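For this depiction, one protein chain was excluded, whereas all remaining protein chains were kept in their positions.
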């Protein structure tokens, strides 16, 4: 079957999709967006978390056919998504989306001055994850970023227990979570200063 | 495999009538796991995501009409007053991501004894409105679960709405798992006080082939509360009454040993949950209750 939907503000079409394919598979294997990760494919780890019409979901549990006409934000589009939100005064529902005009200007990869991606504009939560040492193997990172970004969108100054609850669907095996908590606290603090 | 995408409820019913083996998929949190792990290859997947009415709810005089696909997150956030037990149960479902997708219709459709919503529905009292091209009918929740992962639906029927009694008193819900979040129930228990009728109702999850009520325990407690004049006096429930209630709840369970826990533990744990919840709900009834941050 064919599926048309919007990913990171850009219209996408996937063809010859097998009916049992997940959104995760379509993103990773058909659209060249492997940032969302395939750690468990049973909704138990959160590594594949994306925003579907603004709502964080496990993309491994969304059938590809269910995203017809919908909007998806993945980690690849998170920086842009967060920037749009800042520039347009927040987005409680998360469904800010991207205008057609913006979509046309979308480029696959931002310009960067080296392979480390130095000079890439990151969202506050992405920067905080790097700065706080919250990234080790990094496999859980994309899902955590989407979930943490959405938490901070809803709640600018979460308590530690709020952070734990919001991220309780995202497993990490490397860090013991301490530095992930640090990262969210750091992003919240920076967000607070910026306001 | 075929993917059916009805745009309306009527189209969905027609599709289900035409393809009774079609597997409805809404949140996908059960069906997609089975597909990803190659446990199931249905001939047809019937996507219910585009049907708006399934995502709507309405608070009426007596009941809440809850669309089958209303995500658990919405129940937690919007129906805490009307459906406190179900809101608490919703909060124990898997993870935030799953709660954003899954709804009560999925729990009912799968009818796993471990479904988190069942004890809360049993305790509150509910009817499941199912429909087919032949018409609609209301199935009382007590008659809905017919066996392990089996329910009273006919092959051409779809779950439309769950009509749940609005809370007229305190309700509680707990679930035991071996992790502090994102865990399938080892066992679960729900309790609802119904001061208007001076009755209590219970629900036990994951401790019998189907979700069940502990009817003898309910009958015992109903009688004890009545005889002791507790509803009027609001006095503290005698520990021996609470203990007997808990023992009867344990006795009502008919659990198995499996990889998640022993039968003996499950029987023990539902009793503990029953005793604690009786304490909590009765405290709330007496007006001394405290709110629980994070609990719903």
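Residue numbering begins at 1 within each chain, and the chains themselves are lettered A and B in the order written.
Basically, contacts are C-beta pairs under 8 Å (C-beta built on N, C-alpha and C of every residue); 3 or more make two chains touch, one makes a residue touch a chain.
One rule holds for everything that comes next: contacts and distances are computed from a predicted model.
A.B. asks: When one chain of this assembly is omitted, its UniProt record names it as which of these: "ABC transporter", "Xanthine dehydrogenase subunit D", "Ribose transport system permease protein rbsC" or "Carrier domain-containing protein"?
C.D. replies: Its record in UniProt gives the absent chain the protein name "Xanthine dehydrogenase subunit D".
A.B. asks: Considering the whole complex, which of A:1, A:55 or A:120 touches the chain not shown?
C.D. replies: Looking across A:1, A:55 or A:120, the contact with the absent chain belongs to A:120.
A.B. asks: Against the chain that's been left off, what residues of subunit B make contact? List them.
C.D. replies: 36-38, 88, 91-92, 172-184, 186, 259-262, 264-265, 267-269, 272-273, 276, 279-280, 290-295
A.B. asks: Can you name the residues of subunit A that touch the chain not displayed here?
C.D. replies: 18, 20-21, 28-29, 32-42, 44-45, 47, 74-76, 78-79, 109, 113-118, 120, 122, 126-127, 129-131, 133, 135-142, 145, 161, 163-165, 167-181
By our rule, only the chains that are shown with their structure count from here on.
A.B. asks: How big is the gap, in whole Å, between where the Cα atoms of subunit A centre and where those of subunit B centre?
C.D. replies: The mean C-alpha positions of subunit A and subunit B differ by 32 Å.
A.B. asks: Across the complex, what residues on subunit B touch subunit A?
C.D. replies: 1-3, 5, 25, 27-29, 31-33, 35-37, 41, 45, 47, 49, 94-98, 100-101, 181-182, 294
A.B. asks: Can you list the residues on subunit A that touch subunit B in the complex?
C.D. replies: 1, 18-20, 22, 41-44, 46, 49, 55-58, 60-63, 65-66, 68, 147, 161, 165-166, 168-170
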